[in-house]
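Got a structure for you, written out below as structure tokens; questions coming shortly.
Note that one protein chain is taken out, while the other chains of the complex remain in position.
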Amino acid sequence: MERRDFLKISALTGATAALDACGSPDHQLIRFVPEEDLIPGIATWKPSICTLCTGGCGMLARVMPGEAEVVRRGQLGLLKMGLAKKLEGNPNHPINQGKLCPRGQAGLQVTYHPDRLRNPLKRSGPRGSGEFQSIGWDEAIKELASQLSPFESGKQESGFAFLTSPLRGQRANIVSNFTAALKSTRWIEFAFLDDQTVRLANSSAFGHAAPPTLDLARSNYIISFGADFLSTWNSPVAQSVAYGQMRQGRPGVRGKLVHFEPRTSITAANADEWLACAPGTEGLVALGIAHVIISENLRSASAAGAAGNAIQGWTGGLAEYAPATIEKQVGIPAARITKIAREAAANQPALAVIGGSAAAQTNGLFNALAVNALNALLGNVGKPGGTIFTPPIPGTPSNAAELQGKLEFDAFLRQIKSDPNAVKVLFLYHANPVFAAPASLQVRNTLEKIPFIASFGSFIDETSAMADLILPDHSPLESWLDDTPPSGSAQAVVSLAAPAMSPLHDTRAMPDVLLDLGHQLGPDAAKSLPWKTYDEAMKAAYGGLQKQKGSITAKDADDFWQKMQDQGGWWSTEENSAVPTTEKNSTPPTKVSAPQFDGDASDFPFHFLPYASQMQYDGSLANLPWMQEAPDPLSSAMWGTWVEINTQTAAKLGIRQSDLIEVASRHGSLRAPAFLTPAIAPDVIAMPVGQGHQNYTRYATSRGANPISILAPMTVAGTDSLAWAATRVKVSRVGEGKLILFGGGLNEQPAEIRHR
Amino acid sequence: MAHQWGMVIDLDRCTGCEACVVACHAENNISTVGADQAARGRAKHWIRVERYYEGEFPDVKTKFMPVLCQQCGNAPCEPVCPTFASYHTQEGLNGQIYNRCIGTRYCANACPYNVRFFNFYNPVWDKPLNLQLNPDVSLREVGIMEKCTFCVQRIKAAEIQAQSEKRDVKDGEIQPACVQSCTTRAMVFGDLNDPESEVSRLARSHRATRLLDELGTAPKVTYLQRDSWHDGQDV
Partner (left out) sequence: MTDKTSDQINRDLLNPLFETSGRYWLVLSCFVAIVIAAVFAFAWQVYNGIGVAGIRRPVFWGFYITNFVFWIGLSHAGTLISAILRLCNATWRRPVTRCAEVITVFALSIGALFPVIHLGRPWVAFWLIPYPSERFIWPNIRSPLLWDFFAINTYLIGSVTFLLLPIIPDFAVVRDRATGLRKKIYRILALGWSGTPKQWHRLETAMHIMAIAIIPVAVSVHSIVSWDFAMAPVPMWHSTIFAPYFVCGAIFSGIAALILAMAFLRKFLHLEEYLLPIHFENLGKLLLVMSLLWFYFVFSERLTTWYGNESSEMAVFWLTQTGRFSPLFWLMVFCNFILPVPILAIKKLRTIAGTAIASGAVVLGMWLERYLIIVPSLSRKYLPYAYVTNPYKPTWVEITITAGTFAGLIMLYMLFSKVVPIISMWELKAGKQHVVAGTVPLIAPAKEVEAD
């Protein structure tokens, strides 16, 4: 591909650093004067923030002096500078408490990635061809400003749109203000893993449109419905830290985890009981448990308050959800549901949580409301050991809830499809819908219609490859960062970090570019974006925290600002997990709804469950070599995709381990090798999300298959979220395939492997 | 008394997340071998998380077990190395002297835990990934065997620091990369010669077992088996 050739040529100066026994000195490279004072061999630890998932963990980066090959003022040379060598969790940070997940550890490879964009680029060939030429920043910003100038003084709803990943903190603020300054309401936040369903359910049940924080550490009984909280859901590290406590952190007390999910996710693998319920029936199970608790007078139905009232039939005792009645539908013996219900009631505090595929069915909202009602019934909401909500940050512009993108991605696409002239200029930032949205949505064709696209991302991916202009952001370790994590802590948290190292390449902080552009726009923009740099913006925004009861005592604003940087943020010292509302709900109670699936069961006999993979998450981390080579915890697969299929099902279809199989929905098909496992329901096929990139650095390009591509464009009823668990597929063997597995035998007793 | 470094891994806490695996790569300059070489069995994961299934659907239980060099007290890899590249240190570690290794790979065959990894080629880092390399850990060339060292560079650094401050190393002061990153605090590291250290205390648990104990390797890693749940109402 020409794109790759270009990148190869532009990395000519880079080549590879191979272990050369003889060593060959770089003859031609001059040495630049160091920009910082450095003592060789001495490490300093600088706070930073992990931005790779929704968790928002606080980190410490180990920075040591080293020599980097950099380009300064167009000249290649060696520069002695502080280099981040290792990332660890910040022990004082309330979210992760000194721990870091494998993805966080791999953040270093973003900064040092060989294919990271090093300077602004302008498209020089047809769109999508990957032909770019390097340009300077002045030219790039001038071009942007000229593209934007029609909008600032225009009428309502200009042709400007900003497509980003979900943003928090002042970044969200600036993007919001910027978009508004350009007379646009089109700020779209896109992510494959979005938590809108859970937020809506929490809003309805508890008055908080926010993801839950799970006080697992003090819980005795946890019922999880599809929420892979130990791996990729919500705030994985915070939840893992608490999980460890729950298991063995309290002398003589060990909590129990029960997990309902059609496949064994990592969380299911750690559960004391894993029960494979039929896809989409999680809400029924939750209500079945609630029924037992109510009917056996273990707790009173009114304890559930507004959350209970959100379910039709709650006050009637939920007779239609008795385990014996729903047994067949959910595929779990009634006796087990009853037992779990009794155990939960007897082992307080008990909590329930929903996420993952359970919330990504067409009836996901119903499922979530059902689980919330169960939670409330168990009496744990807002209490120790239960479901709590991270308090809002005092004294600052409120958190992302209000600043959320005002336009949904689906609606955005529809607008362009119905009126190709609706959007003239599109800014991209860390969103990759061409990869992470189903092919049936035709994202690429739709975005093609937009005359001018600019990207601020650090990499060429499927979506940014369509850009006309690229203005690469710094990597996170080189940036001023802030974060306001909406869950994972009982305290309000504002993370803050100064850059841990100087920029390696000729990149610029995206917020700074926006602020720069803002100054070139009219007076309205200047009013809403008065700051020169991002740190100035953050200092202004968070200065008010000084007066709040928190982790920092300071003598003045400057002192506070410095201490906030040194500690990696500010957090309140009050545990103020908000209490749920108990008034009646304004929305009418939800009826049970059965899940709808795309494709009829006779033609498409299997449920298709894509899942966020531990290493590549939603695909955004497939470009990191450590994430490609780290074995997947369940399959041990590396550098590729696999399809999880039940061992017995595979035998019936004549499929053996690593055989290439075709998985086809009504909207497309893909091929990948089969991984046989007993730990998945016989009528379910699962695939990790992450691979199948057509264009995403040398490590991920043309590797594996992307399950998102064949998903049906179903929506979670009552929301705008993609119901990504609602597709049905058929499966057939195509031929021999290849799995790169690190591990071998599946069972611990070797005598059972005879004759294999 | 000299330290005897040991580790406890609580399998009831371990979730199989593999933070330890990636943290180890980052700390110890372990090169990525790429898809082709990984397919040929050359990937080097000094610590790995073994995953086992028990039972048939629908009653399947999954077990995770992180396996790293057990720093055996009676290591089978030590007598067989013809050049003393594999040797036992005074602090109970199985040391690997990279520049003494001639690459017979006998030690890897003798190791019952399969925790030794070989450099089949010279390792390569696509620039500028090499800037991430830890200056405290040597790079290994082709033909050299490598394995977990309990992050001996961190142990040495802490001991030197303690010595310069005229004190002893405190319990919990040394954390190998895996232990430090482990999200559930499943891994604990410390001095087995100190009966009050956390690692000693945990090693005395009723759930304590050792991997392949019956082979007589005297491993320094103690595994705490998964605990069972007791219904509160039965109490």
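Residue numbering begins at 1 within each chain, and the chains themselves are lettered A and B in the order written.
What we mean here is this: contacts are C-beta pairs under 8 Å (C-beta built on N, C-alpha and C of every residue); 3 or more make two chains touch, one makes a residue touch a chain.
The structure presented is a predicted model; accordingly, all values stated were derived computationally and were not measured.
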Legend entry - Of B:T83, B:Q161, B:T209 or B:S228, the one touching the omitted chain in the full complex: B:T83
Inset, instruction - Check the options B:T62, B:N94 or B:N119 and report the residue that touches the missing chain. - result: B:N119
Inset, instruction - Tell me where the left-out chain touches chain B, residue by residue. - result: 37, 40-42, 48, 50-52, 67, 76, 79-84, 100-106, 108-110, 112-114, 117-122, 141-145, 211-212, 215, 217
Legend entry - Absent-chain interface as seen on chain A, which is shown: 636, 657, 741, 743-751, 753-756
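The rule is simple: only the chains that are shown with their structure count from here on.
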Legend entry - Distance from chain B to chain A - Cα centre to Cα centre, in angstrom: 30
Legend entry - Residues of chain A touching chain B in the complex: 11, 14-21, 41, 64, 66, 68-69, 83-89, 96, 98-106, 108-109, 111-114, 220, 230-231, 236-237, 240-241, 243-245, 247-249, 254-256, 264, 266-270, 272, 274-276, 343, 346-347, 504, 614-615, 625-631, 633-634, 636, 638-640, 646-648, 677-682, 698, 703, 738, 740, 742-743, 746-748
Inset, instruction - Could you please specify the touching residues of chain B with respect to chain A in the complex? - result: 10, 12-13, 15-19, 21-23, 25-27, 32-35, 38-39, 43, 45, 48-58, 60-64, 122-135, 139, 141-142, 177, 180-186, 224, 227, 229-233
